[in-house]
Every structure is written in structure tokens, then in C-alpha cells.
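A single protein chain has been removed from this complex, and every other one stays in its place.
Chains here go by letter, A, B and C, matching the order in which they are written, and residues are numbered from 1 within each.
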Amino acid sequence: MSAFSHPDFDAPRFAQGPDARFLPAPADGVLPEEFFSTTNLPTYVRVNGRWRMPREPRMDSALVLDAEGELWVREGRRVRRGELVAVGHAEDGSEGIYVHTAAFLGEPGEGGEFKFMTSEVSREKPIDYGQMARLLVDERERGGYPVWVTGPALVHSRARADMTWFIEQGFVGALLAGNAVAVHDIEASIFGTTLGMTGSGEASSGGHGLHMRAINRVRAAGSIARAVEQGVIRDGIMHACVIHRVPFVLTGSIRDDGPLPEVITDAVAGQDAMRQHAKRATMAILIATALHAIATGNMLPAFVTEADGSLRELATICVDSSEFVVSKLKDRGTHQAFGVVTNAQDFMHILRFYVERELATRAAAAPARRERPDVPAALAQGAP
Amino acid sequence: MSAFSHPDFDAPRFAQGPDARFLPAPADGVLPEEFFSTTNLPTYVRVNGRWRMPREPRMDSALVLDAEGELWVREGRRVRRGELVAVGHAEDGSEGIYVHTAAFLGEPGEGGEFKFMTSEVSREKPIDYGQMARLLVDERERGGYPVWVTGPALVHSRARADMTWFIEQGFVGALLAGNAVAVHDIEASIFGTTLGMTGSGEASSGGHGLHMRAINRVRAAGSIARAVEQGVIRDGIMHACVIHRVPFVLTGSIRDDGPLPEVITDAVAGQDAMRQHAKRATMAILIATALHAIATGNMLPAFVTEADGSLRELATICVDSSEFVVSKLKDRGTHQAFGVVTNAQDFMHILRFYVERELATRAAAAPARRERPDVPAALAQGAP
Amino acid sequence: MSAFSHPDFDAPRFAQGPDARFLPAPADGVLPEEFFSTTNLPTYVRVNGRWRMPREPRMDSALVLDAEGELWVREGRRVRRGELVAVGHAEDGSEGIYVHTAAFLGEPGEGGEFKFMTSEVSREKPIDYGQMARLLVDERERGGYPVWVTGPALVHSRARADMTWFIEQGFVGALLAGNAVAVHDIEASIFGTTLGMTGSGEASSGGHGLHMRAINRVRAAGSIARAVEQGVIRDGIMHACVIHRVPFVLTGSIRDDGPLPEVITDAVAGQDAMRQHAKRATMAILIATALHAIATGNMLPAFVTEADGSLRELATICVDSSEFVVSKLKDRGTHQAFGVVTNAQDFMHILRFYVERELATRAAAAPARRERPDVPAALAQGAP
Partner (left out) sequence: MSAFSHPDFDAPRFAQGPDARFLPAPADGVLPEEFFSTTNLPTYVRVNGRWRMPREPRMDSALVLDAEGELWVREGRRVRRGELVAVGHAEDGSEGIYVHTAAFLGEPGEGGEFKFMTSEVSREKPIDYGQMARLLVDERERGGYPVWVTGPALVHSRARADMTWFIEQGFVGALLAGNAVAVHDIEASIFGTTLGMTGSGEASSGGHGLHMRAINRVRAAGSIARAVEQGVIRDGIMHACVIHRVPFVLTGSIRDDGPLPEVITDAVAGQDAMRQHAKRATMAILIATALHAIATGNMLPAFVTEADGSLRELATICVDSSEFVVSKLKDRGTHQAFGVVTNAQDFMHILRFYVERELATRAAAAPARRERPDVPAALAQGAP
């Protein structure tokens, strides 16, 4: 999660290079043929002899110079006819655009060495929960914006209580998920089951309709928020989001039942809503979801720009039962993702335990510093 | 893929049972509290003393009796205020609704026997390509409507040529997929890569932008169909669909780049479009996609109703690299799915080979029967 | 983990049935052609009109009646020429042998019901650590003999400290493993790495030889036990076994480096050594190993015979990152296995935490009962 420096733009290769070239978009949502396609790495564009970073960085998008001279990274579909779009393929600055890969993908190597255990993602690698806990507590202390992205396995496998705890304790900047996470969470609140499965993992008789009944009750209430107010939903993840005013985005998919009222069924509108949070993200925790994890990875920069202009890696944790999902996320360009190959329930459980311990340690070190007396109490109850 | 009989409704338990009870929906998209939640199995509803099957069966929906006295299975969100909706939980006919599980889920068992190899889905089980080939050729011969549902792995791993062949040869009633399948197929047609990966599996330099360039060209053309006409897209899956007028539905997801013009970005509209094909389906082939497979499974009945009113199982094949996706599909109620745990590329390759052989065998048995001389030619070229 | 009853042998079908038939083995290690092949379920053999249970039950073996009239379950290779071996295929008592499947594999069913989430093994199912912890503590309290069977992933992923703790605290009756578990454990003790991988998951420079150096030091010492005495091995799993006199069996495989001195390189001798512990087992915990888990499953009865002759299920927990290993174990007949699909490191971590809490709870309920003050101390240190 290291910090890193901007390139030295006084070096001759940068100082003497050309400006980037811009061409107008030929139609709404259509880019000039040779548009520069962005990555998620720090990118610098030379405009009038100055190297500048565009705002709202993400991959798979275009560089747009607006009428005010501001530089933006923008999805092709959002570009309007006539807007100026950077063109060129070179990423080394020779055409006025420089992608700062070295900071992330390593300096030129020294040649191979015969080693064991070199694969990037493997269930055989240790998981450093202590470090993840420190990152999360650091984020909370500095007012960061950790974005959590979760799949329904979290709810099925009873990590629901732990996820609720993280929301309640202020560790969740925003929750991005699909309809199913909310449906199963609410089914659990109303009926005590998920997809009709009991808390001990048994398929219940007559259980196949319970998620539909849960959806129907929320639709009758008008919204999740109103269902919370009316006491239809009394605990769990969505309840905690509503009560603690943690923003959530539920995006639709063609597999959804219902859907629930808050679900944004249009994918493009859903992406725009997710992006509002991705832009602010200072950390990302992606749990048990390929679809939403890759969607979020696509719209996240690999780095955070601090208030002072310095950069650091955007800590990105991807949890899944199989190596495949993590590798796939990396194969789609989210190379900064740190993979944890485990069960979502167990991940949440241990992470919570470590966060509680980290909080206790910090509280002990500086007892007067914090207001909320949550931690010792939680520990005393042997919370996990 | 067995046929089966309707229950004997002259039996006392059915003849003397009550009619189903219906209550009006309290609001648009909201069902009466105790609504009957449907399954994908043959279902009979007693109305005015007669047991009848509703139209357009699927799971997770409601039973609606319309003003003309017609019975429908309908998603809750499509029910209007005041429409009559069946209520009750019993599935054994005692409240006027009977779910014919025995046909599908087996008769009462005879108690366990100690056996090996009893798991339902396993890579260790043999795959009967001969039977699948016969099913597909049978479907083509009787004018069936096989629905193919595919994920992008099909394209990455070079099964693209085989999928194209199945479309060209008339084995595909409709293709249901997401934006990514079309994007990678079109990237392959224009640039010869998928996500910048060459046909031999190498990441290409500068390749990360190629799928965005492919999308941009299609957006510039206005639609996939027009890009085919203009020669932008010259081969592949989407090309074959356009040329051979095979309907396709591309539904959006929050992970999409672009998207391509034909993509239906609204999930509810996307479901409605998919359902038009699911309703007509006489077979389903689900390959390398959890999301679209489960979406389709949710809206498919487990059976086909023949013109004469008889029923047979709707042959459903689910192909994935891991047991998990197939088990998940079954865990969501698509119990009739036959799981094939393998690589999508290899599945397509062998299936095509067996279909070619089946066609050759049938052609040899009845040489004058068919018009298209496609098969011997394909075989002669050593097609796979 | 339910108890169950013996069949009622006064019932006519048993009382009037024939005795089992026995034939002499034709040669050493060769059984009569129609030998009865055993299962792991409670089995009763009628000899001289009395239904008796053979000793040392396991699957895939023969029923032998020795000269003293004692009945044994014995592997075919151990049967000597002329020994009397039961013959017949029927398992329902009609040929004098009755396999009591109902107790384990369920009574005759009531016919299918449409349900979700019916798959037996899935990462989407909740894990009840509380129950597993109670079982383990119960076993320790009643002097049971829990057999732990582990693969090397346990060591790579830093569950080593937790495994050591379980040994030290008296929860391990015997440890069954392969050479690799001991090699990596000892490499970790001497060099702080496993296969050259550091505790934070990095491949270390020059690390590929470290496991060979660890093996060489133990070979120089003469044995693991002597390497512990000499201070070559100072902590970890093998150290704890030696110090706390917990028996271990290390069996060889063709993949082994070294091997370490204690490793039994002959597979048949290795099976015999494992079987000594399997026969005494009152619980089995199988973690992150397909080979050793299935080997142990093969030689375990599915039940424990209590001192009073009553039977209960032999609690068998199988932990693996993928559903496949658990399904495979069941497909080889160990149907009683309860599958936990997770990462071995996380499993050990949480299990330990729950055991600590269970101990604390029991200690609080009966403070004077136990001698070892281990638990509160461990908790106070925030042990996991």
C-alpha cells in the first residue's frame, strides 16, 4: 500500500516531448477513431507544455479536454459530439500522454531466479488479517471512504451479522451490491432464512417462496427505508445502512427477483450511481462477487490522490472461494487487487475480530482519544 | 428427457378437493400477502371444479386469473392492482393447487443404500456427447426452439468458430447473452484478439484498448446489424446471427463496457425480452455463465408442453469449468439441469463433432431426406 | 451426531433368516470369489443363530471368522489361506448379513418437494463453529480420541500456530499426515519459511533449497524427536507432538522430498499404522488433504461403539477450499462427512477462537472443575 512519486517532468524526455493531440468526437457517444484508451494507473497529459493529471481517473475511457480547459477521464458513452478527445496509442509520453506504470507494475526486472511459490493468487498463501485491520482502522481515523462490494454468499453463509457490525461501527463508506444481497438479508430479517435455507444450512419445507414474500412486503411498504421505518425489517445489513445513513447502491441484473424498490434496474444509470462512490473511494473491499467486483474494479483508479497531491496505492482486497475470481479481476486490469482465497463468512469473522483487537490496542495506547466506547464492550461480549 | 403423465384428477383427493382461492392484488406490482409462489414444475389449479394448467409457467411468480378466465403465471412486478391472484401455501392440492413433483423429483424413495459416486455433479462423471448430439438434431428436425445462453469464456477460449457453426447450421433458436460476449466476438472479428489476448493466449502490447475500439466502431455504425452490413464485422457469432436471422438478446450488466447499441440496459426490460424466448424454448444449453444461466433457469419451466398437451422434461444442459455453478443453478431450483463440468471450448468442439457425425449417420440412413448438403462437406473439411 | 438403535433382531425377518455362509480363502491375500465386501456402516452377521457385530469395522474389506469364533473386518491382503471369509452380496439380512443403512442414510423418503439450496456441500452454506467447538471440548472431557488428518496447506498458510495450540491443549488424539506437513513445519521452525515462502507470502531469494536444508538437518540428527531434543526444531506442530507425546504417523508418498526419518515409506505399512489410530478414533477432523482424508475415510467406521454397546455417528469434519474434495470423499463412501468449504488457515483460526470461548464458558459454569488454567490466559492474550 505504498506511496510513490510523480515522474520527474524536468527530465529531457518529458520536457521536450510534444503536447497531446485532441480531436472532436464525431457524434454523441462516439469517439474519434484513434482515441487514447485509459488505464487505471496515474496518467499525465501534456497540454500547453504542462503535464497534468486528468480528474476522475478510471480505465477503459477517454481523455476529454473541456471548454474550461479542464481534463477529464470520461466513458465513451458520455462524450458529446464535438468534445475534444485525446488521440494516440503511446503510453510513454512520446505522444504527450504518459502512463506511470513503474510505480505499480514494477521497475525493469533483473531476470528470473528459480523460485517456488511465485503464483500471485493461491489458497496456499498466508492472509495477513492484522494488516487489513490496520488499514481499515486507519481509514476510519482519517475519514477515508472505504467502498464495500458484496455478493449474496455473504448473507447465505451467516456473515450477515459481521457485515452489519462493520456498517454500525463506521467502517463502511458505501455499500455496492445487487438486488440479491438485499433480498436475502431482508428474508433473513423477516423469516430467518435465505432462499428458504435455515441458519443451520437446511432447505426448509415451503421455503422456496420466502424470498418472494420478503420482496413483496418491501414492495408493499414502498421502499427498503420505509420497510425499516414500519418495522417490517428489523435487523441486518440494509437495516444498518438505513439507520446509520450509510449510502448504498443496489444495481439490477437480469437474474433478479422482484426487484426491490431501490434497485436501479438500468445498467448505465447503475454504473453512474456506483461511479459516484468509486470516485471518492480510498479503499475497496470486494467480497464474494465476480460481477460487482469487476464492475467496481473497472471504475476505480489504482491509486488515491491525497489532498496534498501525493499519490498512494488504493488498497483493494478481493475475497473469493476460488483463485479464479481474483485472477479474473486482475486479468481485467485491477492488478493492485490483493487476493484472499477463502470463504466469505470466515473472512468477515476473522477480520472483525482483528479490527476489534486493533481498536482495543489503539484505545489502550490513547485511552482519551476517542469518543465511542464501542470496542471494549464488544470485546467483553466476546463478539465474534 | 422422459415424457410423463398428468395426475389422475378423477382420484378422490383431487375430485373432492376445494377450488383455489383468489384475492385481488392490493396495488400495482404488489401481491396479496399469502400469494402462492410458483415453481418450475407442472402445476394444476382448480377453478370451478376443473384442474387446469396456467400458461407461461415459471418459478418465483404468481398465479393470476384474468377477466377472461384465463390462468397465467406472472411475475409480481407485472401484476396490476385488483387482478386476482391465487393464495395459499399447500402444493398437494389440498388448497386447490397441485404441484406435480413426482414426475421430476422422484417417487417416495426406498431408503438409502450404501453407494459410491452418488454426487449429482462431478468432473469425475462421464459426459454423453452422443445423447446431446441426438437431442440437438432431433430438435432441429422437429422444428424445436433451443435457446443457447453463453458467457464470454466461450469467445476467449476460441469456441467462437464452433458457436458460429451451430448458428449457421440452424441449431440455435435464440441466443441470450450479455454485452461482453458480443464485444469480444466483435473484437475478435476486427482485431483478432479478445481483451487484447491473441488467439494463442498471449497478452498483446497495447491490447488493453482494443475492446473499447471495437465498441466504438459499432457505436459509430449505429448497431451491430449495420456494422455487419458495412463490413465492419465480417465473421463470428454476431455476424452469423445477423446473416442467418437468428434472434439474439443482449442484456446489460453493471460490468459492461460501452455498451453496444443493441444491449438492453434495463434489467426488467431485459428479462421481458429473454422471457419471450424462454417461453418458446424446447431445450436450453447454458455455457460458461452463472448469471445468465440462473436468469434463464429462473424463467424456464422444467417441462415442455407438446401440441397434444403431453409433457416432457425440458432438456437443460449446463456447462461450466466448476461443479459450483451447476450446483448453484440446481440450488436455485433448476433441478432438471444436467451438469457438464468441463472447459467451454472443449465442450463446443466435441459437441460439434458429434453433431456432425449424427447428421452424417442420419443422412446415410435417409440420403434423400434433407436439402442442405452441409454435413458431409463439413466433415470432409475435417471441420473441428 | 445422533445416537441410534440396533435393529430389532427379534423381528421375524431377522429371527428366521439364515446364518451367514463362510468359505476358506484360496490363497494368502486372496478372497473367495463371492466374498462380502464391507461398508463403513453398522453391520451384523448371523452366526449360529445370533446376530453379531464384527470387530474393527471399515469399508472395502472382508468379514473373517477366526478359529476362536471371533468375527473381524479385515483387509483382503491380510487374510491368510484357509481363513473363513463370509460370502454373499445381499445387505438386507437375507443371506445372514445385515447392513444397518437406515440409521445413516435415512429412512424411506416421502417423495420430492421443490426446494432451493438442497446441495449437500456448498460454500454458500453456513458453518456452525459453535457446534464443532462443543464436540471437540466434549471429546476432551470424556477422554475421546479425535484423529486429525492434515495437508501441507495448513502450514503454508500460517495455521501452524493454531494447530500447535490444539496439540498443546490436548485436543489431538493422533496426528496423521504426510512427509510434507512435517517438512514445511520444520522449515518454518528453522528458517521461518515454507517452500521458501516467507510468512507474508513472498517467494524468497534462494528459498527453493530451504526445505531440503531442513530435511538434511533432521536426517543428520537421526529423527524428528532427536532434532527436538537437540534444539534443531524449537517450535511448531512436530515439536508439540514430541513434547506433549501426541502420537503421529507420517506416511510417505512418491512426491516426497527426503523423506524425514520417521516417515513410513511403505504404503501398506503406513496404512497399518494409520489404522491403529483409526480403530480408536471417536472423531475425525480432515483438513486440506484429499489423499490422506480419503485414506482415513476408507478405514474409519461411520460410527463409534460406546462402552455400553450403544452406537453413535462418528463426527467427521472435512475442510477444503473446494466443494470437490468433500464431494469426492462422500463419493468414496464417507457419507457421514460434514463438509466445510473454506481456507484451512481461517478454519483453524476461528475454530480455536470458538474452542477458547467454549472452554471459558464451561470454566465459568464450573470453575473448580479443571486443573489446567490454560484458557483464561490464552484469551487474555487475545490468542488468535
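Everything that follows uses one rule, which is that a contact is a pair of C-beta atoms (placed from the backbone, for glycine too) under 8 Å apart; a residue touches a chain by one contact, two chains touch by 3 or more.
Keep in mind that what you see is a predicted model, and the values were worked out from it rather than measured.
Although it is not drawn, the missing chain touches A, B, C when the whole complex is taken into account. Interface note for the absent chain: among B:30, B:136, B:183 or B:197, the touching residue is B:197. Interface note for the absent chain: among C:13, C:89 or C:244, the touching residue is C:89. Of the listed residues C:131, C:265, C:305 or C:361, the one in contact with the hidden chain in the full complex is C:265.
Only one of C:215, C:228, C:300 or C:317 touches the chain withheld from this view, namely C:215.
Summary of contacts with the chain left out: across C:53, C:291 or C:360, the touching residue is C:291. Although one chain is hidden here, its contacts on chain B can still be listed: residues 113-118, 123-128, 153, 156-158, 194-197, 199-201, 203-205, 207-208, 321-322, 341-347, 349-350, 353, 357, 382, 384. The set of chain A residues touching the chain not shown comprises 39-41, 91, 99, 101-102, 104-120, 122-124, 322-324, 327-328, 330-333, 335. Those residues of chain C that touch the chain absent from the view are 26-27, 29-31, 33, 35-37, 39, 59-60, 76-77, 89, 195, 206, 208-209, 211-213, 215-217, 219-220, 251-259, 265-271, 274, 290-292, 294-295, 298, 321-322, 324, 331-333.
Definition applied: only the chains that are shown with their structure count from here on.
Because chain A and chain C carry the same sequence, their contact can be compared by residue number, and over half of the numbers here are used by both.
If you average the Cα atoms of chain A and of chain B, the two centres end up 32 Å apart.
Note: centroid distance chain A to chain C, computed from Cα atoms, is 41 Å.
The set of chain C residues that touch two or more partner chains comprises 113-118, 123-124, 322.
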